[in-house]
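The structure appears right after this line, and notes come after that.
Not every chain of the complex is shown here; the ones you see sit where they belong.
Each chain gets a letter, A, B and C, in the order it is written, and its residues are counted from 1.
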């Protein structure tokens, strides 16, 4: 029996970048084949070639034994290849159902749309995914997690023979991921071949059959998922061992309170949230999708209006009505949605890194010290290992993970006393992730205050000195960090949905 | 894939309120304020005949604005609506007066040539990837010149085509309801608007119009032949400009080849006042109609008040800004 | 023999009036065996565009130049340049504030509009309310025709009130809307004066669409629609200039200047009032155009 997909010796060049160097990859029917590698290794590029978005510059591609070179996404679809892109590509002004069926709308005569059928079919797909989402909701009004679910639903609706998932879980929390895995297993049973790209190592053992590892645009090897230790795979990816230190929560003693939030409120989204963080502390924020963590962060930062609440920095009440006030008060916020809120994607890496700190580089008459911007940017590129041909590359041409690192660099350069990181490691590879953890710890050790919002419980547990848990706009409790706290403890608080629940633990 | 939050449950109601009658009435707010204001300022303003005059003044600009709305929703812009209208009027003149063909053929020729020119703009934009601003600016100039060339820089009169001026000036409604002789031109505007609304809301073409403006790349990645659909939208807009050409020719009972420059800005202004975003993806025909009416009421009202011309311009500018500002504030409150 | 090239830089070219001027110029060009070009900006506000046109015309080494100035002063440096090169300049339609033009072929717009006022007053029995739909607020012709009419009314006919002057840019459709608004605001209006072809047609259209009766409409210039309106009695009459004559005389004067002949400083090409009674008069019909 022939393989579903076979790619051999694939080459791809971009201006100044040799993105794929004779890469090989194959996929069997009914298998989940993970594609792993650091940020910028070339995973997305390889899959874009398979799905007809890029054309290969060399090598051979066969689908079910037939030579194929899909030139457009449509041709790839016709060959039975579906893809969930790493970057969301949805039409924000259209409804969920309209997005899912774009190009395949149920029609009546004369090009008239059958909107009822459209919504009904969407509802059916959602039901099969065990997803509660209104088919008529505007996609632009959804959180990214839900948008990601829409992307998944869209790919599923194609009933492809090959389904490529490029970091489908980057924006999802554990419960959602579990649901996705149910779907993947079902598809697998139906004989669909699935390419699975993820930076979450724990997912490998759960669903994948084989793992192919890439590094720097090169093929490293393919191993069985069940019989290869995770550490071996990581070593293949980064070319060295990555060892995770367990968390040692420092004793902060009487280090002063640097950020205090009292009675933060906004409608249903934020209900009476109060907490405080000490200098040198890392406070983790955990919760399910829609718990309101992002809302709290944005309200503190002044990105959204708030109905009420008092914010004090270093004991002084500050009035924050816009992000500029927050930055002035020494608060930085790294958004979870880098494409819309984090990056000026048409500008260079250099300018994006300097974006929040332009005032550092202003000389006489508002003239910028370009050389200094460049050298600063280069030092961050080196420090964070941002894979880019130069600091003058446009950000939109970087791989997803490297874009994320650019946003991090922006806030590191700004050197705020209080840094709020919303899903800082979304789409970042294991190696880089552990570097970022080290970085956050170093920042905390220097006396900075760090708030980390993350949907990955292991990450929260690995990083946080204390853990704040939210549910439906309320802060349901604050747990101590370290070994005493388990994932179950967090989940318990994250699902306390009744309004009558008391806040457990202490808010300093 | 987790459980429903109450947020989602609330959503349908929010939606209902959003598109409810209350909301729709509010959208007219600026228009109604203007109407009331002018009625108080001048006793002559609120007469049936003047209301009809305002509607009639809206008809041509309204039709062009509907055409512009379609293109703008795709994220483009159409600067050629005014001269295309003139070009189509001239074509009708050539077919009817110079060639002596029957009325229907002239109308068909005007609409067909509008669709063809729209298709050309669409091809420049979709296939040749020329920015819509330039493609339609080029078309605007080409059509302006061609109108003069074809007509021999001379107006073409429709005196030999009896009934031609009735297309716009006659009143079918007036025959039924003599007290309210709404001219056919206005009727045609409403028919065009209803048709365009239907196409936008209920057909595949409409769906892709919004989709293109919302995220063209995503549509393309979904395997849709975006180029072909975009060309169809431009062609449809062109055909509507053709209808506009018939309307103006019938109103003037002649095709004036030098007319049409400057009409594009008025049409686009009506679209934007009506709440359609120039960045595409969002917009309604109803809004555009209201926008066109606001412009017509404003000009008419100031003229009826005999405000000095130079001040008319100043006041128009200021009120346009205020009307849109009021609309922004209203929407912000609503959301 | 070397070709004699005489560019005419006009105030416009799309309007029928300018097309008639062009026709007259071409007629003279044929007769005197010279080559002309005829160009003008899109509207009469574009003073600088007209100057660019004049500059381009000068680049072609013309033997003489015909020029209808949008602004009486703006073009003087270029005209001086022409003068220095010995290129004779003939002004047409309106004058230039300078002694460079050897001759000016023009209509006395002030006098012509006064005549329109006289005719209007005559038909109204020297009392009533009238309005003006003018084509332009700032151009020479716009100002002269408006002022000629308004001032004559004020001076000679105290019982006639000019209730409003509004502007429709000479655009047929805009002038139609303007007329309707004027009629709405002044239901007791007795007469309207439209100051150029587009304005006059607009007035006729507006009156027709509103179905107003008993108004005295006086127009300006000709064109088929205006002639038809006069024949049908919708329009009382109109002033006509002699556009063909203006074009013809301009080229003729230029040729004369080239030949070293004397040319008169002012060529008044004249104007006439025409109505249904004298339209077919050969003298009148010769200066009317379709």
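Quick note on the criterion: a residue touches a chain if its C-beta (ideal position, glycine included) is under 8 Å from a C-beta of that chain, and two chains touch if they have at least 3 such contacts.
Note that the coordinates shown come from a computational prediction; the quantities given were computed from them, not determined experimentally.
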How many of each chain type make up the complete complex?
A x1, B x2, C x1
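One rule holds in what follows: only the chains that are shown with their structure count from here on.
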Gap in Å, rounded to a whole number, between the CA centres of subunit B and subunit A
43
Could you give the separation in Å between the centres of subunit A and subunit C, each centre being the mean of its C-alpha atoms?
71
Taking each residue of subunit C in turn, which ones touch at least two of the other chains?
none
The answer for subunit B against subunit A in the complex is residues 1-8, 11-12, 15, 202-207, 210-211, 213-215, 217-225, 281-282
Given the complex with subunit C, which residues does subunit B contribute to the contact?
42, 44-45, 47, 49-50, 53, 56-57, 60, 148, 153-155, 157, 159, 169, 183, 248, 251-254, 256-259, 261, 299-300, 303-306, 309-310
Can you check the complex and tell me which residues of subunit A touch subunit B?
53, 72-74, 76-77, 85, 89-94, 98, 102-103, 105, 107, 110-113, 115, 129-134, 136-137, 149, 154, 175-176, 178-180, 268, 288-290, 472
